[in-house]
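Here the complex is missing a single protein chain, while all its other protein chains stay put.
Letters A, B and C mark the chains in the order given here, with residues in each chain numbered from 1 onward.
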Amino acid sequence: MTTQPDTATSGAAPSRGVPTQPPSAAPPGKPSGFAATDVLVNQFDGGPDTVERARNTPEELQPHTELGLKDDEYDRIRQILGRRPTASELAMYSIMWSEHCSYKSSKVHLRQFGEKAPKNTRMLAGIGENAGVVQISDDLAVTFKVESHNHPSFVEPYQGAATGVGGIVRDILAMGARPVAVMDPLRFGAADHPDTARVLPGVVAGIGGYGNCLGLPNIGGEIVFDPCYQGNPLINALSIGVLPVERLQHKEAAGLGNVVVLLGARTGRDGIGGVSVLASATFDEGAEQRRPSVQVGDPFMEKLLIESCLELYDAGLVVGIQDLGGAGLTCALTETAAAAGTGMRVWLERVPLREPSMSPTEILASESQERMLLIVAPEKLDEVLAVAEKWGVWATAIGEVTPSETEGLPGRLVISWNDHVVVDVPPGSLADDGPVYARPIREPADLILLQADRAETLPRPVTSDELRETVLRMIASPNLCDKTWVTEQYDRYVLGNTVLAQPEDAGVLRIDERTGLGVALSVDGNGRYARLDPYQGARLGLAEAYRNVAVTGAEPVAVTDCLNFGSPEDPAVMWQFAEAVRGLADGCQELGIPVTGGNVSFYNQTGAAAIHPTPVVGVLGILQDVARRVPMGFPPPPTADGDLLFVLGT
Amino acid sequence: MRIGVVTFPGSLDDGDAARAVRIAGGEAVRLWHGDADLHGVDAVVLPGGFSYGDALRCGAIARFAPVMETIADAARGGLPVLGICNGFQILCEAHLLPGALTRNQHLHFRNRDQYLRLESTSTAWTTSFTDGQEILIPVKNGEGCYVADQRTLDELEGEGRVVARYVRGNPNGSQRDIAAITNAAGNVVGIMPHPEHAVEALTGPSLDGLGFFTSALRHLAGTAAGGQLTGGAQR
Amino acid sequence: MARVVVDVMLKPEILDPQGQAVANALPRLGVSDVSSVRIGRRIEIEFAGEPDLDTAREIADKLLANPVIEDFSIRVDEPAGDAARMSA
Partner (left out) sequence: MARVVVDVMLKPEILDPQGQAVANALPRLGVSDVSSVRIGRRIEIEFAGEPDLDTAREIADKLLANPVIEDFSIRVDEPAGDAARMSA
């Protein structure tokens, strides 16, 4: 059940029913160069580790520690399954229970966003979905979210940043929206450090390369330099999309007998071990060996994926949809099944591969980009394949939805590979029932000293020469100077709805050409404030983004955030995190706008030195008539002749 | 008047070109790369973007799309065709215009508001302008550096086929500051900057881009009434 | 000719969207027996004096190839033999 886009230009008829996977005689998986992959590629007697084999060899030693699972976590897996996990299952648990996917350290704190959220009737989807969705008129909604791609971008700046944009755009797409813009809050080490000269141009070219090729205007972002980010730059990416309210999509794999379809690029050995290792481990040594785990993006394929998904939504052909991001098929299969409470049966040999020798574990763990998972009613399958064919993307039926319970037992996710059953698990155990930690927190020991070193003690410029020198030094400083070198590399015009972009305080987009309805967006954060006081620092980031949106004339209505911190296993970092979340939740409560979604990025550190706690906050506002937006510059004379200037506030 | 806007896989400014046609007072007809039928349009715009991901060279693969074969024939027969950015690259790859567009000399993608000077106002797409008029429209490309051999360049200049030049700075290193050229008949125009992004006060740096689309409508009205295209050589 | 040629190709496991797009276009040219196309870079380094493989290797390693996703090979250029250079 595969459409093979053998050529995008020819009108070749879809070739259906062609199995794309070579038969079981495939050569054993060859190591992809990443050490932990060798652990993942677990082959026995020419075949994979099966459920049956796991039952028969209960005492076999498994490399759970190497995969990042603690002893008690491993014991819990054995308890859940009533046996040892297979190699594939072990890989799946290690991925889904990683910090990045399970939010095991942050969950207990993030709850405040829901608990303190003001009453809100605009929010159509919130925390827990791929991205929050906010209704902005009777018939239109927007969805927006900011995410991190910090570690991959340090290893391979161009591809890391590019796939960061690609990933967040798929989140937006998965909600039923057409992505309409991107923003990029960035943090680098010292501007004059040689490694910044490697990382920054690559990151900027990658964000531009992917976003420009996708046809998404870049309407704002941040570029901040600070030595604390030297070994660990922050590459956050935000995307916003627009949807008719009734096109809102869900990830539930509902409907017994519905078909599970993999749409988009073929699967290769990209980023295997990426999520669990890159995003959830300290990033100091071994960077060399991890390199092959970077993903490479293809924005052209993503553009085709966007167009085909939108056509599928509009034709009502999709029951459920989920993007494939950090944890690839593992995450998409378990989350769609768990969300619906159903079971699922998947035949892995049907997955179209770039490299035929991939093992089932590798297929499940691959982070190949530009893929989506669809749940489709069987009678709609042909239409779905035809749309994919039209746009020249692969579409393959790889499985089906099975009962939510049989004989009193909850549904199972059963995955086979050439007649070997390699996975048989309750999907919820992977997606929802991961470990949750209330990590110890302790105020950083140096904080009192740091706070005692007050700005008032700094020398002040007094003479006019000193003042002049100070002003010149400030405007020449990398954090304040002109950012045109970066922003000129981004297309801000494409789609024809950009009303304000760089260097304005907020990006403003026209959403509806007929009514003039528009939105404003700003992302802000200040790691130095947050280092001094994470509670106030987070509130200040929120206040700044809120103000930037408000000054355009928009009414701020919703928040997204990316929380960039050091290791959660360090009580001082965990304290910073807890304080920042409390500050952001309190701030949102005071301002009366909800957090609709976001992302946590831990383990941002070089050796033992954590970055400044860096909560990045995005605020969305609505302009009923976008023509009335207020730009930041003074209108040129003579229009402005005689205008009065006021300072508002304290 | 019906102006077709082609969508290739990877076209990005196709919706914007269609909007510009509408704002200028024309009817925009969306054409699909895989459909060789032009559906009776009176003119065609090849929009900006990254057709086929700009694999190999920009425009190299789009040239072989079924719709392009029809357009190439029709263009040789006088159909007004405007190639914007990627569309310009496609026209060069299809040998409907001479020369080639190569990597920007500074090696970066560059997006800025750019001044141009109109130098040929007798093409199908530029009659709304006055000779020597300076306009401001966005430029945004990574491979917009126009190159051709000296003989071709001299020929373009000699025949008045340089349609527009960059002024107050050359954003990509194009030879002789060339921003737009036309074929000998004046019906096919390729332009690197984006007139379709300067058609509304709210979203563009000016309304200067509108002239390209109103020119085509005027030209079509003229030819419908029996008028003839004078071509670049008459300048 | 004191010339060293460096060929830089994506590692075999890395996605090559360019090659893929070209391969997909071939049927339009009437070509059906091509199974794959990979696109890399060919770099010609001209030395003032003797061609210096070690220097060339260092240049390739530091400037020309991205070791994260690419491999390179390097050789002194042999004068064009069978391979016809065509000025198309």
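Please note the rule applied: contacts are C-beta pairs under 8 Å (C-beta built on N, C-alpha and C of every residue); 3 or more make two chains touch, one makes a residue touch a chain.
These numbers were taken from a predicted model, which means no experiment stands behind them.
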Inset, instruction - May I ask you to name the displayed chains that the omitted chain touches in the full complex? - result: B, C
Legend entry - Interface with the unshown chain - residue positions in subunit B: 56-57, 60-61, 64, 92-93, 98-100, 102-107, 145, 147-149, 173
Legend entry - Residues of subunit C in contact with the chain not shown: 7-9, 11, 19, 22, 25-26, 29, 31, 33-49, 52, 55, 57-65, 67, 70-75, 80, 82-88
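Here is the rule we use: only the chains that are shown with their structure count from here on.
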Legend entry - Topology of the chain contact graph, where touching chains are joined (line, ring, star, complete, other): complete
Legend entry - Chain centre separation (subunit B, subunit C; CA means) in Å: 34
Legend entry - In subunit C, residues with contacts to at least two other chains: 17, 20-21, 25, 28
Inset, instruction - Give the residues of subunit A that touch two or more other chains, as numbers and ranges in rising order. - result: 8-10, 298, 300-301, 392
